[in-house]
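Pasting a structure here, questions to come.
Heads up, one of the protein chains got dropped from this complex, but the rest are sitting where they should.
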Amino acid sequence: MALMTADEYKSSLKDGRTVYYRGEKVDDVTNHPIISIAIEHASIDYNMAESEEYRDIAVVKDENGNEYSRYYQIPRNKNDLLLRSSLIEKSTALGGTLVVLIKEIGSDALFALHLIASHMDKENGTEYLSRIKNFYQECRDKDLAISVAQTDVKGDRDKSPGEQEDPDLYVRVVDQDSSGITIRGAKIHTSVSTNAHEIIVLPTRNMKKGEEKYAVACAVPANSPGLTMIASGYGSREGNEFENPISSQHKMMETLTIFEDVKVPWERVFLNGEVEMAGPLAKLFVEFHRFTAVSYKLPLVDLFVGASHLIAEYNGTINKSHIRDKIAKLITYAQICRGMTREAAQECKIIDEIAIPNAELINIAKLHFATGYHEAISWVQDIAGGLLVTGPSEEDVQNDKLNLLINKYLKGSPKVKTLNRLSLMNLIAEITSTDFAGYQAVLAIHAEGSIEAEKMTIIKEHAIEKSIEYAKWLAKIK
Amino acid sequence: MALMTADEYKSSLKDGRTVYYRGEKVDDVTNHPIISIAIEHASIDYNMAESEEYRDIAVVKDENGNEYSRYYQIPRNKNDLLLRSSLIEKSTALGGTLVVLIKEIGSDALFALHLIASHMDKENGTEYLSRIKNFYQECRDKDLAISVAQTDVKGDRDKSPGEQEDPDLYVRVVDQDSSGITIRGAKIHTSVSTNAHEIIVLPTRNMKKGEEKYAVACAVPANSPGLTMIASGYGSREGNEFENPISSQHKMMETLTIFEDVKVPWERVFLNGEVEMAGPLAKLFVEFHRFTAVSYKLPLVDLFVGASHLIAEYNGTINKSHIRDKIAKLITYAQICRGMTREAAQECKIIDEIAIPNAELINIAKLHFATGYHEAISWVQDIAGGLLVTGPSEEDVQNDKLNLLINKYLKGSPKVKTLNRLSLMNLIAEITSTDFAGYQAVLAIHAEGSIEAEKMTIIKEHAIEKSIEYAKWLAKIK
Amino acid sequence: MALMTADEYKSSLKDGRTVYYRGEKVDDVTNHPIISIAIEHASIDYNMAESEEYRDIAVVKDENGNEYSRYYQIPRNKNDLLLRSSLIEKSTALGGTLVVLIKEIGSDALFALHLIASHMDKENGTEYLSRIKNFYQECRDKDLAISVAQTDVKGDRDKSPGEQEDPDLYVRVVDQDSSGITIRGAKIHTSVSTNAHEIIVLPTRNMKKGEEKYAVACAVPANSPGLTMIASGYGSREGNEFENPISSQHKMMETLTIFEDVKVPWERVFLNGEVEMAGPLAKLFVEFHRFTAVSYKLPLVDLFVGASHLIAEYNGTINKSHIRDKIAKLITYAQICRGMTREAAQECKIIDEIAIPNAELINIAKLHFATGYHEAISWVQDIAGGLLVTGPSEEDVQNDKLNLLINKYLKGSPKVKTLNRLSLMNLIAEITSTDFAGYQAVLAIHAEGSIEAEKMTIIKEHAIEKSIEYAKWLAKIK
Partner (left out) sequence: MALMTADEYKSSLKDGRTVYYRGEKVDDVTNHPIISIAIEHASIDYNMAESEEYRDIAVVKDENGNEYSRYYQIPRNKNDLLLRSSLIEKSTALGGTLVVLIKEIGSDALFALHLIASHMDKENGTEYLSRIKNFYQECRDKDLAISVAQTDVKGDRDKSPGEQEDPDLYVRVVDQDSSGITIRGAKIHTSVSTNAHEIIVLPTRNMKKGEEKYAVACAVPANSPGLTMIASGYGSREGNEFENPISSQHKMMETLTIFEDVKVPWERVFLNGEVEMAGPLAKLFVEFHRFTAVSYKLPLVDLFVGASHLIAEYNGTINKSHIRDKIAKLITYAQICRGMTREAAQECKIIDEIAIPNAELINIAKLHFATGYHEAISWVQDIAGGLLVTGPSEEDVQNDKLNLLINKYLKGSPKVKTLNRLSLMNLIAEITSTDFAGYQAVLAIHAEGSIEAEKMTIIKEHAIEKSIEYAKWLAKIK
């Protein structure tokens, strides 16, 4: 029981897992040209725990003085939530605005599983909670990286799991015996799975009577027999640092995660047929995870502000009225994201000694982020200028003759080095106008639950009665 | 030294003040058909202090155990600010979404004056702080109602005070002697002045060298010789409770406040020629007052939510997808206003033992409110339906024959009394579609500083360097 | 057969109709203090036909050289539609941005009835078309004012006509015999009915098998026995010209129009049980009427532009960057409304020799107007300033002493008379911040079909297949 080092983490990933990338089976993920970038990115997590600078925020001690990662600390109060949010914000900042996620999402799932297990045990006399506690202890003690596979591939969205032509379009239990269950199906958008140790499987939606086989939650090692991961090739090319300052260094793999009759022993089964709890588990995980989500958006929205202001200085346009207008709006956007995230911690709800971020406020924070994202991007692009997509390449800059021409002609404000202006332009392109930006944009809308789901949660969680009573009082309605 | 009662308050207003309403001089404001409604509204303040229910929030005790109004409590920490905000929210709720304001705005001015006086005394060796303290003590001990006259009439907006054709278009000192100063000019949009005891005069903007005469702050009794108030007739008609559930009960007077050579003794002069402090004083007052402003907006935005939800129930449309979409957005709008107000308290700055709401966050809260207001109104109107402006009058309802027809034909959901539906419709009309709504809408944009001023403050107060450093680090700029 | 004069129009309204206003039965609408304003407003229509200046646009001749109102001209091509639009725009401009409507809406209904009758006669061998033609000829020859009663009171919106607890919540046929039908029920939001000659009753929605009694269209004189109109008291007070430059001169009455067993002879019955045509008739009328609607919005959106620009000149703020930004947006808003209205005429569809405005484009024009309206209002209010709701009354201006003070202190740009600035401020208040503005705002959202209905029509009418084929071609989908 000790914190893992980055090197140990990397070694541990050579475990025979079945990962495909661009049609080829990857023998060793740690030396794959693309996936290794994702692993390096994930290592930020382990490096922070080792570093002087981040140790305090990244590591906590248990009652016996044993250190473990703060991600695994079960939040007991608003302060724990605020510190968790700060840690996520900080590691994402080090990750170039890309979340690290290898413990964030797993711990979100574990917190939700604790609460649901406890509830089920009380209601049904089951013994799920001890299983969760054991699994949690293992993850924490071994300092593991965890992925969560939640989103089923779903087939025809208009139909429920049981109504699909192919019964496997939602992950289901196809068999069970004394040793455990066997699951089949596929999950999509599974982040960091290529380089996680464990994959927690969660249901994606409400289930109803007759859909017992689809009400399943469990954990499986990433190298389980029958488990195949097809990593997406989207946006994954080897760029150079000048043109791709972020994506050349930071990457997160997404997989189509296929379970072809994967066996799961009973001690790792956390839901099995309790249809009435599939929805609550899905939802509770998402609430914890939305708190993670808004925390990890903060470096990006801050960067919108800082990069826009700086490029306007470099371009010599910082005093223009319409530029300042857009910068004020970018700050407002960023600070409402931050403020509402903090409020969601401040107004948390404590159940079974676990502090749950305020579901209404966290959804408001997330919705504000998601619905304002594209307009924010347009402001940043407007401030930066057309050079975002017409600038020179790294090879141009390294050609001596061209370098002279570029230096002369792409100079902005005389106080600023041309190369700095171009580097900043490329950074802004990455966060607004490239595959990496497209990835972030789609995440903004779809990750951690859809915009429409956020709206429905907001209505459900809002204390609407108080406002209705006020309306009635004013209208003299009895 | 004791809290004033509502009756004492009313009596005290028969003091010979010069108020005009619709071309006629008002002998006694307390029995004027329109202004008396405003006085009744203002009395909410005094009534709360007397009531069992609100005493705890409305009243505090000094070190000697003497009670005084919480409005006059100088905020020392975030908790004081949160309680002040709650008090303002509560009194406004009792006021039918219309702020009471007779102590809110005055205390905002007093807090700012404390800080500026302290600063000036340190810098210049003046003795302003003792004057402020004495005046503050008087207001607090006598439990006075205070108006603030800040917005000069300004003439040609393109010109500064000294450049106007008529030198009186900003209030200025025209004379001074051993007893004090004499001021001339006019302020516009002076709220609650018809029924305040004291009027605090503040500068409205930055002043520069040569504009010393315009750099003036002071306090004058509402019945000072030379002081004339022309109350606006806007929206002030005697409505009935059915059709005008709010404005028939609640009103706030706005005046053009004219100083025709009003004398002010030295002990009530708080700025006199210190041009460099005119802007900081104006701005600091506005920051305190914007915190008041966002606090008093909360009942209104809550009412948007509650009234919309309820009318959708009454109409039988609560399950429609687009209705729920709009309700979710209304909740989001309201809760960001509330959350950012709380954050502005949480992140306050403490100077000279006075807690100042976080200027950036309070401006963000205000800007969010102001820029979202009209769209929010459109959602409420969309949910309510056209009956908002085509419904029957009180007299129709009281006519027996028509009453039967109205009851039969304007019924919505069968579970709801027709009259309740119509009462709620009229309430919604008042907050969206009448003179009262227009007044609130113009307030939303213009009161407590313009939208453009809010944006400029946000840029100025934001810790932009941190974001710029992050951009530089990512772009590898040194 | 000749054009009616305004005097003849007024006389003709003394016909014993049953109108209630604020609980009292109105003996003679022409001398009622409020309704007479609406009648004066309606007279614009008849006066234009008499005037030198507007005769050409307002009057056309039939094949025999007989003059009749252009409103009654059945549009045969795009040019007829453009001229009709111009006439509506012009009369509304004379009406102070308030549509005159006494022939616009009726002719919209008659055009739709022609097409539906023709269709039904072909399908079912009925003889509706000759009835329509006769009624149309009568309206045109007698130059009548017509109201359309379409919106049923609807009861519980969640239920269809036949499912309501009270069967009368949609107008229905309660009896029929050799002479005609008898109808019962009530329509709401019936505009200009207090001063129209005829009321055309149309269904408000799709009907289905079993709802035959609700599938009814017909025409009844305004003074029919059993017909009661309760005029809404909303916003109807006698203002003065200074403070209410529009609403003191221009008004449109809205009624709850109740049919207590009104008999309608067969020659005035245009739909009776043909459930499958109720929806198409409702929809076709609405399409014609939306074209009227966007035409009559143009003076208002132009006024937003002109009044904003002018008040900015008066205030001395016309050169400020954010003011110019808002003016540019107001122009854009207005010109898209106008351009898309013209396009809807240009791209009309001709059926049975009747030119129908392009349904997709007219809904787009209307949706653009409706969804941008509230933001446009916010820009106008922002440009004008807080004086919108705190200015002096007419009586203040007429008091000599106050007049001097007002003239001195409420002066803006020195080139502009104070009174002109205040008059303009009051005009802007009327279009943004008063009951009149609220009425226009609710109209913007709810009149001529809801925003949601507009969206559904746009999808239905759009030639989506062409775009889908293009997507398939690019994606190489066969």
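Observations
As written, the chains take the letters A, B and C, and residue 1 is the first residue of each chain.
Definition applied: a contact is a pair of C-beta atoms (placed from the backbone, for glycine too) under 8 Å apart; a residue touches a chain by one contact, two chains touch by 3 or more.
Since we're looking at a predicted model, the values are computed, not measured.
Per the touch definition above, the residue from A:D108, A:D143, A:D168 or A:E274 contacting the chain not shown is A:D168. Residue C:E469 is the one among C:E123, C:D261, C:E276 or C:E469 that touches the chain missing from this view. Checked against the full complex, the one of A:T228, A:S248, A:Q335 or A:T457 touching the unshown chain is A:T228. Seen across the whole complex, the unshown chain contacts chain A at 20, 22-24, 151, 153, 155-159, 165-166, 168-169, 185-186, 188-189, 228, 230, 232-235, 237, 243, 254-256, 258, 315-317, 319, 322, 373-375, 377-378, 381-382, 385-399, 402, 405-406, 408-414, 429, 432-435, 437-439, 441-443, 445-447, 450-452. Residues 321-322, 325 are the ones on chain B that touch the missing chain. Residues of chain C that touch the chain left out of view are 93, 96-97, 241, 245-246, 299, 302-303, 305-307, 309-310, 324-325, 327-329, 331-332, 335-336, 339-340, 342-343, 346, 360-361, 364, 367-368, 420, 423-424, 426-427, 455-456, 458-459, 462, 464, 466-472, 474-477.
By our rule, only the chains that are shown with their structure count from here on.
Put simply, the C-alpha centre of chain A and that of chain B have 43 angstrom between them. Put simply, the C-alpha centre of chain B and that of chain C have 38 angstrom between them. Averaged C-alpha coordinates put the centre of chain A at 52 Å from the centre of chain C.
Chain B has no residue in contact with two or more other chains.
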